[in-house]
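Every protein chain of the complex appears in place save one, which is left out.
Here is chain A:
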Amino acid sequence: MRRLRSAVAVGAVVTLGAAACGAPKPSNSGNGSGSGSSISVQANAIDPAAKGPAPAVPGARKGGEVTVYATSPPSTFDPTDIYFTDSNEIGKLLFRTPTTFALRNGKPTLVPDLTDVGEVSDDKLTWTFTMKKGIRYENGDEVKVEDLEYAILRSFARDVYPNGPAYQNTYFKGGKKYKGPYKDKDADFKGVTTSGDDKLIIKLAQPFSDLPFYMSFPMFTPIPQGKDTKQEYKNKPLATGPYRFDKYTPGTELKLARNDKWDANSDAVRHDYPDAWTFKWGQDHIKTQQQVLNSNGPDANAIDYNGVDASLLGEVTGAKSSQLLKGESPCTSGIQLDSRKIPLEVRKAIAKAYPYDQIWKAAGTTELSAEPASTVLPPSVPGHKKYTPVEDLDGQGTGDPEGAKKLLEAAGKLNFELSWYYDNTQPVPQQVSQVRADALKKAGFAVKPLGVASAKLREKKSDYDASVNMGQSPAGWCSDWPTGGSWFPVLFRSQSIEEGTTWGMLSDSVLDAKINEINELPAEQATAKWADLDREIMEKYVFLPSTYSKMADVVGTNVGGAEGDPTMGLPFLPNVYLKS
């Protein structure tokens, strides 16, 4: 994801570590990762033959109402604008997309949903997706292939939907100029067309082998032009999935009811076991987690997706461990060094002095919420290889101030000034900044942490022309889909600086060419090459990895079928049922 889910986003961007807790998960032996890491590698599999209905979840029954708690409300439910993982996961109950991920033994597998998984032309620039017939919206209208086309056109109106994913602007033909169907009514946009009543044709400006994965985003769910209410659409989006909006109070509560127009036989992934869902936002997470753990009355049917708080660690690893839902998360966090402003020798010295352990503790990271990172790609992305970490980039240790000082002296850069932004209105980020400042000062750096109020922090951190030279955003990155293609091209090409999503401000045409070359390979061939590139980039010391995040949420005693969704780092909602 461009950003971590909103609840974690604050944590990750600000404290460089997600919040939560725990004992190490028993090593998943036999997951084929061979990495020794407790997070397993996702299989990058596509199953083009998957058909509905979805295989039944063992023991599942229909009925009941599930309550879902979270502190931070999703920013939007307009499918075009959804990029955060929370609304994306909830969207899996509401929106059917051209392709989608099924969970098989906990691993995501891309399967056909509204269309097939696509066919690419020989020049790799034209993709054709064939739509299934007989799919209906909640109001009974049939989904037309033009609705799929319109939804894609709509995503180009970035003035109206600024937060959604933006790969289409780079990859689709004419995507850089087209401004969407509202402004460019008569524009001759060639990127998306239809043919017959079931063929969706996408023309690309450059090869994009991961397009079928991208088509699983809510952005690609069909929207009929006649029903598009623009900014209002987020309050009552038209559902194609097993549930529809019943009652929505933005920021507080969302009730979903069964969508009786949804046909289970056409859907290879989703179930509709509960009668209804109620999402409640804005309550203190420790309180709701305690409620869910106690499971009194309706709270037995509840799920909390905030990530377990450290203070409940004893309970969830002890007597109530059956209510702990552990899983994988597609994210890596760390801190970036601006390679335009800090020379390589100094970057090495920073890595040597870096107080990984102290920051881990000060940020409130726990063994349930994360594990130390030493690569760009997290273990859940195929292409992750646990190579011997580059010196001082293993996410562990208390730092070596004397060693770092020697490196600095050798480079003649003693008292090199380092500065970064931090949130000075929250105690934890403030303390983390203090810990970092103390350790770097001890190693002979001059430090200048700049405190900023929470409200201004995102803006300051995304300003790449700011005076600071480390710690700009993004501090954490999550896969948009499980391949290196949603990491390296986004984070390490020269254009990443302009796009506001760089780690280290690298601007190296040789590296750009290398990334482009791998990116154009089919996913299976690219996987191994991404791993080698991972190490090559780490050796540039532009990013100090700190943690791979993990998912750890709590569920009520009556909730069944809950498992982690590794593509989102949240509980996989379509399989959830109530035991009684």
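By our rule, contacts are C-beta pairs under 8 Å (C-beta built on N, C-alpha and C of every residue); 3 or more make two chains touch, one makes a residue touch a chain; residues count from 1.
Going forward, contacts and distances are computed from a predicted model.
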Seminar exercise, completed: Among "Dihydroorotase", "RNA polymerase sigma-E factor", "ABC transporter permease" or "Right handed beta helix domain-containing protein", UniProt's protein name for the complex chain that is not shown is "ABC transporter permease"
For this session: Touching the absent chain in the whole complex: find that residue among A:E65, A:D357, A:D463 or A:E563.
Result: A:D357
Exercise. Which listed residue (A:Q431, A:S494 or A:N558) would be found touching the missing chain in the intact complex?
Worked result: A:Q431
Problem set entry | Chain not shown: contacting residue from A:N139, A:T229 or A:S311 | A:S311
For this session: Over the whole complex, note the residues of chain A touching the chain we left out.
Result: 21-23, 286, 309-315, 357-358, 360-368, 398, 421, 424-425, 427-428, 430-431, 434-435, 449-453, 456
